[in-house]
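Omission of a single protein chain aside, the complex is shown with its protein chains in their original locations.
Which chain is which? They are A and B, in the order written, and residues in each are numbered from 1.
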Amino acid sequence: MNADIKEEKTEKGPEHGLELESKAGKRAAYYLDAKKLQKPALALIILGLLLLSTAFLGFFFDESWGSRGGGGHAIMLPSAELNSQSPADAGAGANGEDALPVYQAASSSSQAEMGMADSKSKFFAVYLFSYVFFMSLTIGCLFFVILQHLTRSQWSAALRRIPESFLPVFPFLALLSLPILFFGMSSLYHWTDAAAVETDVLLQAKAPYLNNTFFYLRFALYMLFFILISRFYYKKSVAQDTDGSHKHTRIMQKASPLATLFFALITTFFSLDMLMSLDPHWYSTIFGVYFFAGSMLGALSLIILVLLVLRVFGWLKQEVNKEHYHDLGKLLFTFNLFWSYIAFSQYMLIWYANIPETTLFFIKRLNGSWKEISILLLVGHVFIPILILVSRNVKRNLGSLGFFAFWIMLMHALDLYWIIMPNTDVLDVNIGFSDMLVFFGMAAMFFGVYILILCRHAIMPIKDPYLKNSLDFENA
Amino acid sequence: MEDSKEQIEESRAEGKIVAGMAASFENPKELLGAASAFRKAGYQNFDTHSPFPIHGMDKAMDIHDSRLGWIVITCAILGGLGGYALQVWAAAAAYPLLISGKPYISTEAFVPITFELIILSSAFSVVIGMFMLNGLPKFSHSLFTHTSFYRASYDRFFLSVAAEDPQFDAIKTKSLMKAMGGEAIEILYDQP
Partner (left out) sequence: MSQDTSDSVALPRLVSGNPSFSDIARDVTAPTSGTPPSWWVIAFVAAMSLLMLYGVSVVWLVWEGVGVWGVSHPVAWGYGIINLVWWVGIGHAGTLISAVLFLCRQRWRTSINRFAEAMTLFAVVCALQFPALHTGRPWVDYFMIPVPNQMLLWPNFRSPLLWDLFAFNTYLLVSLLFWYVGLVPDLAVMRDRAKKGISKILYGVFALGWRGSARHWINYERAYLILAGIATPLVLSVHSVVSFDFAVSQLPGWHTTIFPPYFVAGAIFSGFALVVTLLIIAREVYGFKQFVTLYHIDTMNKFLLATGCMVGYAYSIEFFMAWYSGNEFERFAFVNRAFGPYAWAYWIMFCCNVFVPQLFWIKKLRRNIAVAFVISILINIGMWFERFVIIVTSLHRDFLPANWGYYIPTWVDITMYLGTFGLFFTMFLTFLRFLPMIAISEIMGIMDKANPHHASYKTDENATKQNV
């Protein structure tokens, strides 16, 4: 219970104190070699750009490029068919296959109508998925940083620069959203289609919120706030590296409650706009929390993985030790539990009440090969991590923790894929080579930018007042 | 030094059973020092007693990690399976009832109770397991014959050595206790 002070300096290496950065030789231990890494980072960014544009060109100029399936806007069942489903049918549909014939008929007919539109919508759907995935990682990192200040955490000081360095990626991500905003809206968001709105009472009712002008305005606001908050936290923390003033810590702590408030609102509405409105009839009040939980999982896995990669190259080997990994593992486990709780609440309540316009979201995902993805999410995102990560030893072993960090990040990606893609690949999962190009292209750019940022400053907040306690930290 | 040995012999003659020896220490620091000294001297069957857990005592005394986790996980799994089976059997076999078009085996609806039973069975296994591993309740213990052991629960720190320990020796044990700062060194007797 009284655990904060380390008693024996076993497996700890040299004595770390705040005096260490004064020695020029040791100082270099916290700075990556910018000259050596700049070129590979730039190369990564260019490679990413190339991959993205190849995919883009491929999608638009060669219809046979990549495998194709599903229909563009097949998601929107004609409302007559919706109403024709009796509640009992829909109930069975949520659990079994009974509703499938109606549903299949509906989607195949609309697929025929949509014809060639699917190539473009497929590209933008995959693009949106990749974009939201990297956005969610960065959003999670932002909250991780705010949370550390909000709770005045001491244990995390040694590793805080890792998530912090993701914060300046926000402006870059804002740039990456431009293709969606300028070209992708009509293929992704059904409510942008004026003809569809005219015949749809629900869309008319939502029009004051779901319209292009307001959407762009809100999106600009989200990006502005994300950039401002993240800039504030990054700049303050970096400034402390040079002057070592405790004032920075104080002001970051003082700003944290307000930052949390803004963060919560922005993240919620970001997720509603980007993801929930893909299926504009569907609504779920918990969705913002669901997205937030997933983002935290993604960010925690990302932090663990980045730390492990740095460790492989000999960085922060003694500073971030088993105790810190154990705590990160505990957070990963907790947020996975939290995510499962939120996901179950959302699913169970919709399943139980069985109201057609909300149940449809799950019917789509419980039919075709999406059903297998749903089961995979249940097993891989809920059962496996909870049952195995509960063990203290698994969390303290860097190999197994790294594996689960990777696994959960994969599951988080799958979760977002499962939310976004059934709107385009209506009947079946359909991952083509070109989809990979989009995802990995964006990944290359994202990490390229990250490496550039990481090289600019120390990889540990070397003058943080809590650093000493963080280095000496030990779990009970 | 000789008195303790004589005392033991005397009391043995009287028919009392000597259970060990205990000493009181001033603060956690002294107790920790004493505990590592006793471990280094080769004692195995000794124990320390404090009002609160002392950080680092497990290493000083070389106590192995608690095995409680294994007991709990077993009971949790059994509780969960049992709870789920109960619901499936009652809702689908013993008393099948069609409600709002839901299937007889509606796993979604069985999750809350399954979860509560996992929690309930693991909570009971934690508490019962903990007391079992500790050999509690045990109302009659030789330590309670020590005249000032009552202070071990709020302001004194005790070290006790059991008579079964191969290293136990009335003179040597007592002198080691004294050397480490022990006070109120007394011989313990099994309670009748």
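The working rule: a residue touches a chain if its C-beta (ideal position, glycine included) is under 8 Å from a C-beta of that chain, and two chains touch if they have at least 3 such contacts.
Nothing here was measured: the structure is a model prediction, and the numbers come from that model.
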Requested in this report: From the listed residues A:209, A:232, A:406 or A:440, report the one that touches the chain absent from this view.
Outcome: A:209
Report summary line: Among B:8, B:32 or B:177, contact with the omitted chain is made only by B:32
Query raised in the report: What residues on chain A make contact with the chain left out of this view?
Result: 1-5, 7, 151-152, 201-206, 209, 245-247, 249-250, 253, 257, 261, 264-265, 268, 283-289, 330, 337, 341-342, 345-346, 348-350, 352-355, 357, 465-466, 476
Report summary line: Residues on chain B facing the left-out chain by the touch rule are 27-29, 31-32, 35, 47-58, 61, 63, 65-66, 68-69, 72, 86-87, 90-91, 94-95, 97, 99, 102, 106, 109-110, 112-113, 115-117, 119-120, 122-124, 126-127, 129-131, 133-134, 136-141, 143-144, 149-155, 158
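The rule is short, and it goes like this: only the chains that are shown with their structure count from here on.
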Report summary line: In their shared complex, chain A is touched by residues of chain B numbered 52-53, 55-56, 59, 69, 73, 100-103, 106, 108-109, 111
Requested in this report: Spell out the residues on chain A that touch chain B in their complex, using ranges where they run on.
Outcome: 1-3, 5, 7-8, 87-88, 91-92, 95-96, 344, 347-348, 351-352, 354, 390-392
